[in-house]
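All protein chains but one are shown at their positions in the complex.
We just call them A and B in the order they show up, numbering each chain from 1.
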Amino acid sequence: MSIALYRVDDRLIHGQVVVGWGKPLNARFIVLVDDSVRSSDQEQELYRMGVPPDIEVVFASTAEARQRLSEWERDPRTGILVFGDIDTLAALAANGHGVSRVNVGGLHHRPGRSERLRYVYLSDGEAVKLKALAAQGVEVTAQDVPTTRPVPLEDFT
Amino acid sequence: MSPPAVLQVMLLVWGTLVGLDLVSVPQAMIARPIVAGPIAGAILGDVATGLQLGVLFELFQYDILPVGAVRYPEYGPATIAAVSAAHAGAGTLGFGLGAVVGLITAMAGGASLQVIRRLNTRAVHRAAAALETGEPRVLARLHIAGILRDAARAAVVTALGLALAQLARDYLVGTVWSRGRVLLSVAAVGVALAAGTAGTLRLVGRGPGLRWFAAGLVGGAAVVWLR
Partner (left out) sequence: MTTPARPPLGRSLLRLFTVQGSWNYERMQGIGMGVAEQPLIRDLDGNGTAYHAAVARAAHFFNAHPYLCGLAVGATARAEHDGVPPQQVERLRTALCGPLGALGDRLVWAGWLPLTSGLALIGVALGLGLWAIFGFLIVYNIGHVALRWWALRAGWAYGGQVATALREPVLQRAATLSAPAMALVAGVALPLVVHYLTGGFLSWTRAVLAVVAAGGFVLLRWQRARLTGLRFGLVLLALAALIGWFWQ
């Protein structure tokens, strides 16, 4: 079934991912791509605690994710890939890697960012990067949970 | 017939507490329709209608994806308003009247939550520099203002719902044709069952939970049959 959802979310794995998307997609594995979490055993343990035991959690750095993306895409199980920022997304999508659609699920307030949707705050630089990805053929939409309508990129950048 | 003013005030106070419980204080689940409705019924001396509307709106509540920070309608004060409306059109026919009033109130309640969150956001944004000084009084002031805003919001939503109930009692009860009232009630119960089942299945998922759900269905059906 491969990766059913590529999601940018600065809270990484939380309720919207596990219950909101995980249940209807019947996700059997979640890949968390984050360099800081990858280097911290304690943080990895925290994220594992939030996920039911029958769902595998894989932790990867950005570099590891780029190498293993095709492997996860071939996995017969349904998976979700989560990362915390647009730079990681850009790195994964670079050089023709197989990211064709991206869900912007939650990027919250930080100095320099302004509100685009109630759950999406972006700096101008981040908005430009998303548009550049769209120009490369990546379908970018914002949608926090499956029970809401996906918002096209042009409506929030 | 309208409830006496003292009962209307009691419903307004109950609705305010229920609305406050949903998000702000203390999330003890008196905001669930299954609680808000029967207590409203008890206030009006009509527990049976309160229970019926409580069950009906609890099914609508199951339609909401229960995860943090999402948008949703507010069914607590809505159920209180629904009970107030249905109290006049007793029996099964009360479902339709109650649902009309309750669903409109729920929509208004959901929208009002967004307004409050926007007002809170604006207040927090304005106080950003003061918050960085770490002065506890700034925090306390913002927090208490947020709670008071939500209490006022809950009171306004409940008042709106009770006003709608009053209109329904004055203009619909007795003038709405019996077939129309039956159809309204059929629509209300049908949609509630559809929404409750769809929402529950979304929560159960397609994994092993589905087998437990099926086993429960068989057990529940057996109990119905045996009764």
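One rule holds for everything that comes next: a residue touches a chain if its C-beta (ideal position, glycine included) is under 8 Å from a C-beta of that chain, and two chains touch if they have at least 3 such contacts.
This is a predicted model, so every value here is computed, not measured.
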Take the complete complex as the reference. Which residues in subunit B touch the chain that isn't displayed? 23-30, 32, 34-35, 38-39, 42, 47, 51-52, 54-56, 58-63, 66-69, 73, 91-92, 95-96, 99-100, 103-104, 106-107, 110, 117-118, 120-121, 123-125, 131-136, 139-140, 142-147, 150, 176-177, 179-204, 208-210, 212-221, 223-224, 227
On subunit A, where is the contact patch with the chain that was removed from view? 11-19, 23-24, 36-37, 40, 42-43, 45-47, 49-53, 108-110, 115, 118-119, 143, 146-150
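FYI, only the chains that are shown with their structure count from here on.
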Flag every residue of subunit B that touches subunit A in the complex, lowest number first. 65-71, 114, 117, 202-208
Subunit A contacts subunit B in the complex at 14-16, 19-20, 22-24, 26, 54, 106, 118-119, 144-148
